[in-house]
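A protein chain is absent from this complex, but the other protein chains hold their places.
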Amino acid sequence: MSELLQFVFSGITVGAVYALVALGFTIIFNASGVVNFAQGEFVMLGGMITVFAHAAGLPLPLAALIAIVVTAAVGVALNRLAIEPARGAPVVSLIIITIGASIFIRGASQLIFDKQIHSFPAFSGDDPIHVLGATILMQSLWVIGGALAVFAGLWLFFTKTLLGRAVLATSNNRMAAQLVGINTKFVMTLSFALSAAIGAFGGVLVTPITLTAYDVGLALALKGFAAAMLGGMGNPKGALVGGLLLGLLEALTAGYLSSQYKDAAAFVIILAVLFFMPQGLFGRKSTDRV
Amino acid sequence: MRISGKYWTLIFLAALIAVTPLFFPSGYYFRVGSLLFVNGLAVTGIVVLTGYAGQISLGQAGFAGIGGYACALAPVHWGVPPALAVVLGAAVSGVLAYLVGRPILRLKGYYLSVASLGFGILVAMVLNNERELTKGPDGINVPDIGLRGLLSDWGLNLTNGEFWYALTGICLLIGAWIALNLQSSPTGRALRALHGSEVAASTVGIDVARVKIQAFVISAIYASVAGSLMALQNKFVTPDIAGFLHSVEMVTMAVLGGVASVPGAILGAGVLTLLPQVLTVLAEYEQLILGLVMMGVMIFLQEGLVPSILRWFRGRDE
Partner (left out) sequence: MSLLEIQALGISFGGVRAVHDVNFSVEPGEIVSIIGPNGAGKTTLFNMISGVYRPETGRVVLSGETVTGMEPFRLAKRGMSRTFQNLQIFQNMTVLENAITGFHLQERGPVLADLFNLPGSRRRARLAEAGARALLARVGLERAADRDAGSLSYGSLKRLEIARALAMQPKVLLLDEPAAGCNAVETDEIDHLIAEVAASGVAILLVEHDMKMVMRISNHIVVLDHGEKIAEGAPAEVSRNPEVIAAYLGTEAENADG
C-alpha cells in the first residue's frame, strides 16, 4: 500500500510537469493550429537560465522570474521569425520548422551554457514529508501546487477576461475573430509568450527534483505531446488529465513492471488511445466538409 | 515526355555516381559518398510515403533499426548469410509496417506523425533494453557482407571504400528507378490522388486505406534496406539508428530537397549528409546551423530546394 502511494506521488509530480508542457502545446495549437515540437525547450530554458542567473549571484526568485520572462521572449521570437512567415505551409513543413527550432535552441544553449547537468536548491529544503508510510518531497508539492495554480489562473483568464475570450474566439474561428475586430496577430504573440512562460515555470519548479541539462527538452516535448493527445488535442482540461494520467502510468509501470520500459508503456497507451478514440479523451469530433 | 524524363533522371544520377570518384582527393570520400547514397535510399522511401501519398511518418528510423539489427543478429544466431539478412530485415519491416499501418494510417496529420513516432520509439527502446539479444545501448558488431571476397575471386579488386561506394550507389539507382516507376504507374497515381483529395480518390474507386498501407510498407522496406546497408558497411550498429532524431533527419532531408520528387529528395539527402562533414571544423555550431537550415528552407522555400529553384528559373524565362 505504501509502495503504491509512493508510486502515485512520483507519478503525479512528473505528471504535473507533463500537464504543463501539454498545456503549452494546447495554447499554441489552439491559437495557430501548429504543434510546437520546441515546447520542451521552454522547460529546459526555464531551468537552465534560473541555474545560471542564480549562480551569478541573483536570489532564486529573481533568477526564476528572469528565466520565465526571457523564455517568454524566446517564444514570441519563435512565433515572429519562424511560425508567422510560414503561415499556410503544409503540416510536414511546420513539423520540421518547430523541430528545427528545437534543435537550434538546444545548440544555442549548449554554446551559451554548457553540456553539464545542473540543479539549484529546492524551494523549501530537502526534507521529505512522511505520509502513510510513503514519502513526498516538499518540492513535489511545489510542482503539483504550481501546476494547479497555472491551470486555475488560465481558466479564470479564458473565462473571465475579455482578452482571454478573444483568444478563445480566435482559436474557434480565426476569420470570424478578425471580422469582429480581434487583433489575431496579437493573440498569436500572446499565446506563444504564455505557452513559453508556462513551460519555463514548469522547468523552474521541477529542476531541483529531476535536474536539468541542455538536452532534456526533446524527451519532455514528446511526453507533453503524448499527454496532450491522450487528453484530446486543443483541450486544456485534456492536457491536465492527460499529463497526470501519463505520469501515473509511467510511475506504475516503472514500479511494477520494468523501469526500462516505463516510456514504452506510455507510448503503448497512447497508441491504444489513438486507435480506439482518435480524438483523445476530451477531444471534439470533427466531420470533414465536402 | 514523362517517360524520357524518368530515364534522364536515372542517367544523370548514374553518371554523377560514376564520375564523381575521379575527383576524390582521398579514400575517405568514398565513405562519405556511400553514406550519402544510403541516406538517399531511405529518403526515396519517404518520397513514396510523404511526397506521393501525403502521409507523414516520424517513425521511419524504427524500420532502419530493424534492417540494421537483422544484419547483426540473423547471421550470428540463425546462420543466415549477411546479404540475405538484408532481405530478411526488409521482409520483417514490411510485415510490421503492414500490421502497424492498418490502425495508425486511419489517423491524419499530426496524429499520424505522433503514432508513427511512438512506434519508432518503441523499436529503439527494445533495441536498447533487450541486452541479451542486442547487447544494449553500446551497440553490436555486424559480420562482413562477404561479397568483396567474391568479387576479388573474379579478379575485381576493390578497396573497402570503393566496394561500398559502388554497392550503395547501385542500390540507390535501383531504389530511384523503382520509385520513379511507381510515380507514373496506376498505383502511384492512386497514391498521389489520395494526397490531393481523399474523398475524391475514394469516389473514383480507390481503396484509400489499402493504398496508404501499400505506401507505408514500401517506404518501410526502403528504410530497412538503408539501415541494413549502413550496419553492414560500418560493421557495427547501435540503437541510435532507430532513434527519433534519425527519423527526423530522414524526413528533413526529404523535405529539404523537395519531397514530391525523387531527385529533389536525394539532393536533400546530399546536402544534409555533406553539411556535417563541412561543419566538422565548426562542430560546436553543428546543431545551431542544422536548426537554422531546417527553419530557413521551410520558411523561404516551402516546396524544398529543387522545385523552388526550378520555379525561379522558369520565372526568369517568362
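Worth pointing out:
Note that the chains are named A and B in the order they appear, and that numbering of residues resets to 1 at the start of each chain.
Note that contacts are C-beta pairs under 8 Å (C-beta built on N, C-alpha and C of every residue); 3 or more make two chains touch, one makes a residue touch a chain.
The shown structure was predicted, so the numbers you read here are calculated from the model rather than taken from an experiment.
Note that of B:56, B:104, B:126 or B:206, the residue touching the chain absent from this view is B:206.
When the full complex is taken into account, the listed residue touching the unshown chain is B:214, out of B:39, B:214, B:273 or B:287. Within the set B:230, B:260 or B:298, the residue that contacts the chain not displayed is B:260. Residue-wise, the contact with the chain that is not shown comes from B:178, picked out of B:14, B:178 or B:309.
Within the complete assembly, residues 1, 178, 181-182, 184-190, 192-193, 195-197, 199-208, 214, 218, 260 of subunit B touch the chain that is not shown.
Please note the rule applied: only the chains that are shown with their structure count from here on.
Mean C-alpha position of subunit A lies 32 Å from that of subunit B. On the side of subunit B, the complex with subunit A involves touching residues 50, 56, 58, 103-104, 106-107, 109-111, 113-115, 117-119, 121-122, 125-126, 128-129, 199, 244, 248, 251-252, 255, 259, 284-295, 298-300, 302. Residue ranges of subunit A in contact with subunit B, taken from their complex: 35, 82, 85-86, 89-97, 99-108, 110-111, 218, 222, 225-226, 229, 233, 258, 260-261, 263-264, 267-268, 270-271, 274-275, 278, 288, 290.
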